[in-house]
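One chain of protein is taken out of this complex; the other chains stay put.
Moving on, here comes chain A:
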Amino acid sequence: MNTFGLYHPGSSVLHRAPAGAKLLAVAVVVLVLTLWIRQPWQVLPALGLAVLAYLVARIPPRAAVVQLRPVMWMLVIIAAFQTLLAGWERAVVICGSLLVAVALAALVTLTTRTTDMLDAIVRAAGPLRRVGVDPDRVGLVLVMTVRAIPLLGTVVTRVTEARKARGLGFSLRALVVPVVIGALRTAEAMGEALAARGVDD
């Protein structure tokens, strides 16, 4: 999953809605659905709601699938365990609720610019200023966390390719050590770039 650049440009009502309102709405809807879904059939209207929201946002099915694919294997494992331990009905309820929750959360990401999300988080963290927390820094940390994921992926790919190019087999130590060093170097370079942009002043 590429978490860098998930925003899907558009002009739908969901795209135009304030980021804070969308985050709050998704939290409330997910909570309500989780409490409400108790029978397998109840998953269907919940999924229908999620599909309707995607249609309203005019998100292409492919973009939606890209969002949900990474969690599918986890849902399969959970479903298998739940079926064995609590029966298929429980498995449908648990996995259905999770799928709807992830789909709705992903919809917020797809329809919200990172900048708007950042502004909403900074506003929400505003009261923390009273206890000495800088809201801008909270937002920056979250943005950098999101940015770090693909960068770390790049480091892992580079190390793996270097190992293959030298004809070496898999070794956990040969992977972890250069990845950690590469990650630290990348972090240092990014920190320097942020300082150069005056972000940390």
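Criterion: contacts are C-beta pairs under 8 Å (C-beta built on N, C-alpha and C of every residue); 3 or more make two chains touch, one makes a residue touch a chain; residues count from 1.
Criterion: contacts and distances are computed from a predicted model.
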| item | value |
| --- | --- |
| Protein name, per the UniProt record, of whichever chain is missing from view ("Protein translocase subunit SecD", "Energy-coupling factor ABC transporter ATP-binding protein", "Phosphate transport system permease protein PstA" or "Cytochrome c oxidase subunit 3 family protein") | "Energy-coupling factor ABC transporter ATP-binding protein" |
| Selected from A:V29, A:V143 or A:A183 as touching the chain missing from the view | A:V143 |
| Among A:L68, A:L151 or A:A183, residue touching the chain not depicted | A:L151 |
| Residues from chain A at the interface with the omitted partner, ascending | 2, 4-7, 9, 113-115, 136, 143-144, 146-147, 150-151, 154, 186, 189-190, 192-199, 201 |
